[in-house]
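A protein chain is absent from this complex, but the other protein chains hold their places.
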């Protein structure tokens, strides 16, 4: 009985609802319909009154989650697409993120963001927003890349006393399957070595982990052993694991699907050079999406985001240095 | 007749209104009242019908500016505080920023953001948002640090065919004075060497330029010549000027007032190490505000943002390396 | 032959014209839907089935080339009626690089902003204030006659963007027509989970604007109401809120079977097909013959066939040809 990444997300919510009476789910079309991607399928039937359809009011949806969290609930908000969280931006970064620091009262909530590109989705149904939210103090930003992490990290997110932005990747929803849910898992805040290597380190997260793994497989044929670090959480970033990898390989490529200016890759590079400058045998490099909105046509989209072959190309340049 | 930074902003708007009939100003309390900071003082009287008070509707204010821009106008929007632009975030990053790329029709508008900390202003009247907007393709993000730049860059911003986020620093409004407005000025997109030096480069922008200059003056007493680069524009970033400076000094400290995760400083460091790795004699460093919301009490605020003495301290560490 | 007044002739022409746009939209969307199901469409498909009367009536009530029309996801009929070339939808749905968005954006997001038809972003409610800005620009430039129309659904009325824009339009007394197609659902969410007022026209007084309710399945009524609303807006009476009551006769998107729509609701008057009703109306009132309607059907079907055939021959976008520049000025990022 193989489980997809999407089913793992549903299972995690199922388990949270069944074990913690303070959990509820709020979002557009999450109840009877089970959500635009079916991540909450059947949950409203199994947990009547705890999975509620919201009006098209992203600001108020977050406001509700925040208010409920202050009263001890643990709301899970589903945004229909990550891109629409731009309308809840104020409540997330100014209300949820600042609340504990300002008042001493925690604001435990999870915002699920169906993120990232899929062919034909265009500029407003493809965005990655982890770099925006991670900029703000007070938020935890998670970017699971595997079925197991989708499950265990979502459960951990719900249990955390801080507001969590949970960036799940739509491209992985149906593609990615695993045989069973994990019994154990790394804690939030720890990166994972997705593949061991010694010639270069690729630091990445979310769907790009899989592109990077494919690139590493290609380069293995050319005799290079590429280490792949899956950050898992982009705020906090596990600098130790990243630095340890760079210490082994001497070379760093950071890959992200989001826009190139600033963000996760810039942050990782800036940390590595500040604390591990002498570990580097070559200039650390970044590979991101292009600096334009995300194109709708699949031909353009495929050239907009980093792919296995683009990563392999960047790695070859890095290895030649 | 000395002119403040704030008066320069008013003068630039005055001049734009007088020379270009397609310019108008829209924002809360900008008309008779002349704006919360008086940046539009008297303009509604001098240009009747072209300086309009808006309701408390940041999303719609930006929508109006975008619609008007599509029809060939050149709106200047004043946000009462940069922090409230979080409510116009969607219109800015998804509508204004993407419009030219999607349709081929330009969207020339300027959003003036009274930015940055002043004592006692607290978490919601002190924010720097340049790192957020610069992340998005399609926006130009300007951060003037001098009276002359406040004037000339605002005029250039209005003339540009792209949407411009104009981050003016409230701490400079009244403090900063110059004898006359500039006749000539560097174009948008070019950084400025604010002080020449040879032992280390500080790359910074906005109010931090002045803190950095003070730190450099201190270090001069200790025998160090610190070069200060004022980025002026954080999107685009003038990498050439930055790299040329690092080539001269071999040492880089990047200073920003915004939150530490990601943003301008990470971007600058990542660019410098990618393209100028071999120019560096020491690990490049960053200095930002602390990773918490901006405190209200002046005692805390002073320790939250980088100051001349914190910059000097960072430089001393960097020089010792 | 009995004498007929000029007004009656004009009304007949408007009805016949609007009907033909409805028919064209219906046939085009049927074609797109079938192409979608055979995997030939690039991107998502959202259809206006059941909403053609409301949409077309608005489109024909506006002045082509002078007014502003901001369609939403179910406004194929209104777009065509307002003057969108048939090739625009054909090209965008089929992924041609010659469409107005050049493959960068698609389908319902297409527009021709320089010709009064903004290109929508997905975020519901966001286009209403853009139309306000366009109208304010017209006013600045001395054009006091142009009207702007913004289309939204029942669900979009819950957005902050919608509220801010309508309120602002009222303050500025803009010649804005807000067309709300209340099709009873926002995706799967029924109106009782979306708002609690008796009728969405009850909102008009709260904004200090004029409100109009209309049976959205009745073309003649839609035409009358929209012509009236547009005329009021044009005459300086400020924003006009027009709420059409109807039912979405299709899934939210082509991927959705709309199993959540109760059968009983489909059998109410809301569930009537506006296209059939309009055809009947034309025939009953003697404004068209069944043969004429059949002929139009053949004509529009052929128009659709040709547009699709052309679009299918078109070149597709190639990454190599892209500039990958989002800025319009020559600043180097």
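When the chains are written out, they are named A, B and C in that same order, and each has its own residue count from 1.
One rule holds for everything that comes next: a contact is a pair of C-beta atoms (placed from the backbone, for glycine too) under 8 Å apart; a residue touches a chain by one contact, two chains touch by 3 or more.
Source: prediction; values computed, not measured.
Touch, as defined at the top, links the missing chain to these shown chains in the whole complex: A, B, C. Checked against the full complex, the candidates A:13, A:44 or A:94 give a single residue touching the omitted chain, namely A:94.
Listed residues C:16, C:40 or C:173: the one in touch with the omitted chain is C:173. What chain B contributes to its contact with the hidden chain is residues 28-29, 32-33, 36, 53-60, 81, 83-84, 86-87, 120-125, 261, 290-293, 295-300, 302-304.
Of the residues in chain C, those that touch the hidden partner chain are 158-164, 167-168, 170-171, 173, 192-198, 202-209, 238. For chain A, the residues touching the absent chain in the complete assembly are 22, 24, 50, 54-55, 57-73, 75, 90-91, 94-95, 97-106, 137-138, 140, 160-162, 188-189, 235-236.
Here is the rule we go by: only the chains that are shown with their structure count from here on.
Under the stated contact rule, the graph of chain-to-chain touches is complete, every pair of chains being in contact.
Overall, the chain located most centrally, as judged by its C-alpha mean against the mean of all protein C-alpha atoms, is A. Taking the mean Cα position of each chain as its centre, B sits at the greatest distance from chain C.
Each chain gets one centre point, the mean of its Cα atoms, and the points for chain B and chain C are 41 Å apart. Rounded to whole angstrom, the centroid-to-centroid distance between chain A and chain C, based on C-alpha atoms, equals 37 Å. Centre to centre, using the average C-alpha position, chain A and chain B are separated by 30 Å. Chain contacts: chain A has residues 83, 86-87, 123-124, 261, 290-293 touching two or more partner chains. Residues of chain C found to touch two or more other chains are 101, 104-105, 109, 121, 123, 160-161, 325-326, 333.
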